[in-house]
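Here the complex is missing one protein chain, while the rest keep their positions.
What follows is subunit A.
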């Protein structure tokens, strides 16, 4: 089974969400997702300042074989995009929860965080 850290929240569309405790979250794609996609070769990240609703498509991860949409896990505004993964998309494969993070959002609706899955629920989702 791929790595599913217990301190993160998850979406059905395989994003992980780290609550930074200051009204912002950091978002990436899960180990399971990077494994499914295979070698990543390109990422389109959202522009800083753009506003998204929950489940809006906001980024695209492209592996050698396929392109995959990435969705905003909660409503909010993009505060920062990870330029390092734009230059080295393979960071998502090698360190999906660390250097391979994708963007930071300001959370407009704190309640939306409560609707995300915990690690156990996500594991169960992946096993289905």
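One rule holds for everything that comes next: a contact is a pair of C-beta atoms (placed from the backbone, for glycine too) under 8 Å apart; a residue touches a chain by one contact, two chains touch by 3 or more; residues count from 1.
The definition used in the following text is that contacts and distances are computed from a predicted model.
Going by its UniProt record, the hidden chain of the complex is named "Aminomethyltransferase" among "Pyruvate dehydrogenase E1 component beta subunit", "Aminomethyltransferase", "Protein translocase subunit SecD" or "Putative spore coat protein, CotF-like protein". Only one residue from A:19, A:44, A:80 or A:125 touches the chain missing from this view: A:44.
Contact between subunit A and the unshown chain involves residues 38-39, 41-42, 44, 60, 62, 64-65, 67, 86.
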